[in-house]
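One structure below.
Removed from the display is one protein chain of the complex; every other protein chain stays in position.
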């Protein structure tokens, strides 16, 4: 039989989150409470400011991406909010929002920037956190996060390592911008976050957007139908 | 063919959230960005303070409830973060987190407190927002939210209506505390939020907790198995 | 603490399904095993033939419908088979596959055909099981199911009641065909199935189609992106 134990929280009269009384958590800003819950300590004011920026940067990205399409399509099938939001979150797989976690993992590994670039180039793959379809010179979201991290004195060795990866890649192949995933991954790593929370962080940031889209979809009269074409024999 | 239009946000170089440039949204606190995204305007400082308290109040509730069990059980089956968190959100149906939305709906209806209590008593049902298994005198989370709303001058006619419902119910049947769902529903209604976002609000607040539990589950060696018993013939 | 008891099945050395040894169930056709599992007895040969037709009739419907779009979109986000198929099933809400269950419910109610039509017309709603976008004279899938039920001597009072509903509706409003949902609902009701299994039956029939589409999507190189348009201020 399974044994349900946790170090995270308790409920009821003596409810706590990571040892803090729930009543005190209710006086914390939501982003600070998220930090406490996931990291186990309270952020400093500077860490809090940077963390808020990172969360707000990913809050919504228009209507055409896979998670939004999935959430709204499911809602249009005649479902409840929880069902539709979950369908949106399901879409956030390796190819859609997965770069932050993969990038955090390589930054937190023992491998040097040089070894990392070698390995990816050998497999012919793109490096997570590097390159953007639209921006050639710089990705403004990435720059804003990096600038804020530097101003606040929170940019450390992982930001440095990310820049080295970018430089190594430019020397061997072609110069590409550091994108927002790379900036978030580097800064979150410097803030001491486990890479296995990279996707979870993105899910937390994106959930409000999915709720907003499902809410908007509630006013649509019909269900979503795409033009399909049968190309079999 | 479906036509994907939205009033919520756009992506790319000119990315906006409800008309605000993404760069500016990145300077907003996460809770304020959530408010902007879902309600379409920016909260005042007082509204922001109260909204943060409401979000932080629901952030996690221990390990035994349906959404946590579902998320951790799915993770233990050998899945990724997004799949497991989605399974937790699926559990947030009418019976688990649904009271806020139902309560917002009756508070935002034209019905008087008297009519509402009549209707529920006729159907022999519990009234959403009233009653608590543990607390007989007062629910401390509810009290904290109501006190803060009053101190900030943000408690309005919906908080009043909720109190009338509680009073009407006490006169006809039995005196019960207003619980945290009732307090959240009343305050969010006074803050001008559409009741159809009640469940969505709860999902946003609970998602960090689900991420934390899935992360903790990653260190469990085995999958979750309950003691089942066959009681068929 | 929850108590996990079931009358459905057991596992391990003495595994049974509804009292039948698993070894014997393995000698049954899959559709017969489904019947045993859900209804608790074994179908006759005639019931089995009709049940197979009903299941096969819903097995797949092209690529543009909500459940297929949702499943394939989620797969394209970089996910595993189980995650993507689940996203497809999530789309099967009230508006997409829900008519069978709603129709079974009214057929299994005490209400007469006349009362049913009255009630729906009063609320200005379409009647589940009646009407089809394409077919004006008859829906060939519905006809095939009804014919087979009649040939096999399995059409009973629920098929009769469904025809009366169609006739009542034609007298009051306009003559419309009985669609495949109506035929399935009537026949499954005559076969003695609980209406609360109506949606479940549809899910069982549609799952192979979702698996096929997710498998096909695995060969697509990119993730699914729709043309979205921002129409906010």
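Each chain gets a letter, A, B and C, in the order it is written, and its residues are counted from 1.
Keep this in mind: a residue touches a chain if its C-beta (ideal position, glycine included) is under 8 Å from a C-beta of that chain, and two chains touch if they have at least 3 such contacts.
Here the structure is a predicted model, which means the values were calculated and not measured.
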Full-complex contact with the absent chain, from A:56, A:70 or A:83: A:83
Per the touch definition above, residue among C:62, C:175 or C:192 touching the missing chain: C:62
Given B:86, B:117, B:130 or B:204, the one touching the chain that is not displayed: B:86
Options B:67, B:108 or B:166, residue touching the unrepresented chain: B:67
Hidden partner chain, residues of chain B it touches: 62-70, 73-74, 76-79, 83-84, 86-87, 90-98, 223-230
On chain A, residues whose C-beta touches the chain left out of the figure: 2-11, 16, 18-19, 79-80, 82-83, 90, 226-233
Residues of chain C (touch criterion as defined above) contacting the omitted chain: 1-2, 4-13, 15, 17, 22-23, 25-31, 33-34, 37-38, 51-53, 55-57, 59-65, 69, 80-83, 85-87, 89-94, 97, 101, 134-135, 140-141, 144-145, 194, 196-197, 199-201, 203-205, 207-209, 211-216, 218, 224-227
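Keep this in mind: only the chains that are shown with their structure count from here on.
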Central chain (distance from its CA mean to the mean of all protein CA atoms): B
Highest-count interface - the chain pair sharing the most C-beta contacts: A-B
Distance between chain centroids, defined by C-alpha means - chain A, chain B (Å): 22
Residues within chain B bordering two or more other chains: 2, 4-11, 80, 82-83, 90, 226-227
